[in-house]
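Just passing along the structure, written as structure tokens.
A single protein chain has been omitted; all remaining protein chains appear in their positions.
Letters are used for the chains, namely A, B, C, D and E, taken in the order the chains are written, and counting of residues starts over at 1 for each.
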Amino acid sequence: MLFNCIEKMENTKSPAESQTIMNEIVLPNDTNTLHNLMGGKLLHWMDICAAISAQKYSGKTVVTVSVDSVSFKKSIRLGDVVTLEAKVTRAFNSSMEVHIIVHAADIPGGEVYKSNEAYYTFVAIDRSGSPLKVPQLIPETEEEIKKFDGALRRRQLRLILAGKMKPDEATELKALFFPEE
Amino acid sequence: MLFNCIEKMENTKSPAESQTIMNEIVLPNDTNTLHNLMGGKLLHWMDICAAISAQKYSGKTVVTVSVDSVSFKKSIRLGDVVTLEAKVTRAFNSSMEVHIIVHAADIPGGEVYKSNEAYYTFVAIDRSGSPLKVPQLIPETEEEIKKFDGALRRRQLRLILAGKMKPDEATELKALFFPEE
Amino acid sequence: MLFNCIEKMENTKSPAESQTIMNEIVLPNDTNTLHNLMGGKLLHWMDICAAISAQKYSGKTVVTVSVDSVSFKKSIRLGDVVTLEAKVTRAFNSSMEVHIIVHAADIPGGEVYKSNEAYYTFVAIDRSGSPLKVPQLIPETEEEIKKFDGALRRRQLRLILAGKMKPDEATELKALFFPEE
Amino acid sequence: MLFNCIEKMENTKSPAESQTIMNEIVLPNDTNTLHNLMGGKLLHWMDICAAISAQKYSGKTVVTVSVDSVSFKKSIRLGDVVTLEAKVTRAFNSSMEVHIIVHAADIPGGEVYKSNEAYYTFVAIDRSGSPLKVPQLIPETEEEIKKFDGALRRRQLRLILAGKMKPDEATELKALFFPEE
Amino acid sequence: MLFNCIEKMENTKSPAESQTIMNEIVLPNDTNTLHNLMGGKLLHWMDICAAISAQKYSGKTVVTVSVDSVSFKKSIRLGDVVTLEAKVTRAFNSSMEVHIIVHAADIPGGEVYKSNEAYYTFVAIDRSGSPLKVPQLIPETEEEIKKFDGALRRRQLRLILAGKMKPDEATELKALFFPEE
Partner (left out) sequence: MLFNCIEKMENTKSPAESQTIMNEIVLPNDTNTLHNLMGGKLLHWMDICAAISAQKYSGKTVVTVSVDSVSFKKSIRLGDVVTLEAKVTRAFNSSMEVHIIVHAADIPGGEVYKSNEAYYTFVAIDRSGSPLKVPQLIPETEEEIKKFDGALRRRQLRLILAGKMKPDEATELKALFFPEE
């Protein structure tokens, strides 16, 4: 009994242990002809930052399995500093959902603003590509608990969008979209 | 009357006019330590291919406003040829939804397979960043009509996920999730 | 007899089966201080596009053995979309001649123009670097037949320029340069 | 009197306000033929990380004026995660000394180690390249006070090495190297 | 009279004044799946090296107008050092022919070999793109004189291949191909 309990504690991690920060300067080749950061380049940086977070969390090699929908509200300009911050929000056997939030700063202009955020999902694998078990996540702050709870709904949405779950079965998601029913 | 009709025809385009093909070879820097293409790099290529498609369609400079959820089912290997094909599926005033489908080929190994697909959304803008009207899309093939029809549902999902629409108002999406009602 | 004939047909391919399209956006690092695409960068893209075409044609790994003279008539500008289209024009045992044609488009400016064209030659090899036989090419359109016929002359010019053939022996080339003799 | 005091407080900053973290994955092109990170690439990353730190500290555009001697003790391997952490240690009118410490992690191998550290110096400038005043630094932790005090000695060493100060005048440095005298 | 003579001397340069050397290490992203340098990448480096040579010679901004046929005889391997050496061979009003010779070295393996060579042609231009006069070239060594003389023939071949000269008029070239006539 006691042994099980200890083992369980050893197999858990907090979101803080996965926290990963990246800073990048927007260089000319990252921009379009209007000197704004290209969306695809930002998606690439977000993937790298989230992958490092999942790697730190699991202590394993990881591969991206999906990215949830991302929107780009505000243009990030050439020369701006982009700060990405990633944290694991929930673990499922061998997969981990990672939340990334992006801020941009025009430092000489004295402006800092939230650019966007996204959820990436990774799977831990061994060298032959087989999935490996990862520690369970124990959320600590209120924000982390909220994201942990929402992970189930986001997962159902992913499964439906990938054609792997029928909408009828997505009880969590139903509650999100149509709470009144 | 006649004049209006001609004008309307001039302001329309077919998906075929936006078709854009890109071929890329997976180089070492595009891969992780297992020699598989990194997800973020593929998202970057998809963004560029879709942006050229939207540019050709609108004849304008475009910026990415969102990407719908993307999943990565099969690893693409170092040295493989990645073929991306993008086509506009529907236009809304100044925005265009673009569908991208990705195939990968291990040519010496004689293997070609579908890797994944996604929907990116772009807005046409002028040099000051103000949105510009784009031609209306007239789908032609059965496949194009199906994607054109689905665009409304995907748009509602985007608006709900971005917190800009209440689930109640998402009548199209409701039909997707609860077809029996 | 019949069997030979079928086998021969299996060992042939049409130019269309090798067609390869690439689209690239001219980014800042691809340009000189006048914001024009550097010639060497375009030669690099042409090599990649032609190599994919030869790879698709032969189903093998290929290496560049030569590029014929290329001229750059019109500057391609920063932000323009460069479209490369490659097709095998003729096969000789283990080598393939590939024709690449390049168009550039200033899309917001509404301008599309032919930039230049070139012939690259590739050899199919195995992992130890030994040459491998490739399918014979059967040209189909009038244009393809014209390029197929010209391939002999271009090959003789290459051999003379590389010091591997005496001008006397270049009967095909003689006909090209000095048709009246 | 009071006003001066407040103004002075407004013109100061703590090292914590300049803290900048960068994470990079070592990719193939960053390595030599033994698959170790090239020293020059690490110097480049350190420069970017330190520059962002100095930019955040000063709220201005900055340019690198010098880097103190750096040694590379342990090879960093392909695929390792490199974590850089930069903090301003002292400000002199328009220049800032920034300390960068680098750790590397072979995550699947479970190894994390300190790689190296360095001091970079930056100057804040306006768009015409003229130097701009930066806030004074008030060190807070014991470690920060130690680095703040050492900054004078390091500065004297830089001036001597650049031929701008005679060894006789380097009283701080003398104390460092030859404390007994 | 005397003045004219001096002016003329001022408007001449020797090939040595244009000599440009570049060294590059073959990195993973420069290679194909067999770890050999891609032909297109080498063409890109040759273009940059030749362009610097033409820039030094003319003291002006230059653009590539053509590259003569190039053949790739021997594979250059990952990690090899590539040494490019460029020199102007002849000047015509605003254009310059540049010869580039490429050597590769597997230094730990103790092997150095000539890889290939080529002729690039550049035009000196002002900021509006109009051609500018360049100094006349006075060849000095025997080798330089030979290349200077051959430049006329190569130029005629380029003009014929570009469809700008009729073979009949190519008297220099005729002598090259059919010396006995």
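Keep this in mind: contacts are C-beta pairs under 8 Å (C-beta built on N, C-alpha and C of every residue); 3 or more make two chains touch, one makes a residue touch a chain.
Fair warning: this is a prediction, and the values are worked out from it, not measured in the lab.
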Legend entry - Residue of E:Lys60, E:Arg90, E:His103 or E:Arg154 in touch with the missing chain, whole complex considered: E:Lys60
Legend entry - Omitted-chain contact residue, chosen from D:Thr20, D:Thr61, D:Thr83 or D:Ser115: D:Thr61
Legend entry - Positions on subunit C contacted by the hidden chain, ascending: 28-29, 31-33
Legend entry - Residue numbers in subunit E that touch the chain omitted from display: 20-25, 48-49, 51-52, 55-56, 59-61, 81, 105, 107-108, 110
Inset, instruction - Can you list, in ascending order, the subunit D residues touching the missing chain? - result: 32-34, 36, 38-41, 43-48, 51, 61, 63-72, 75, 120, 125, 127, 129, 157-158, 160-162, 167, 170, 173-174, 176-180
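Operating definition for what follows: only the chains that are shown with their structure count from here on.
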Legend entry - Selected from A-B, B-E or A-C, interface repeating C-E by over half of its contact pairs: A-B
Legend entry - Maximum centroid distance from subunit E, chain identifier (CA atoms): A
Legend entry - Multi-partner residues of subunit D (at least 2 other chains): 28-29
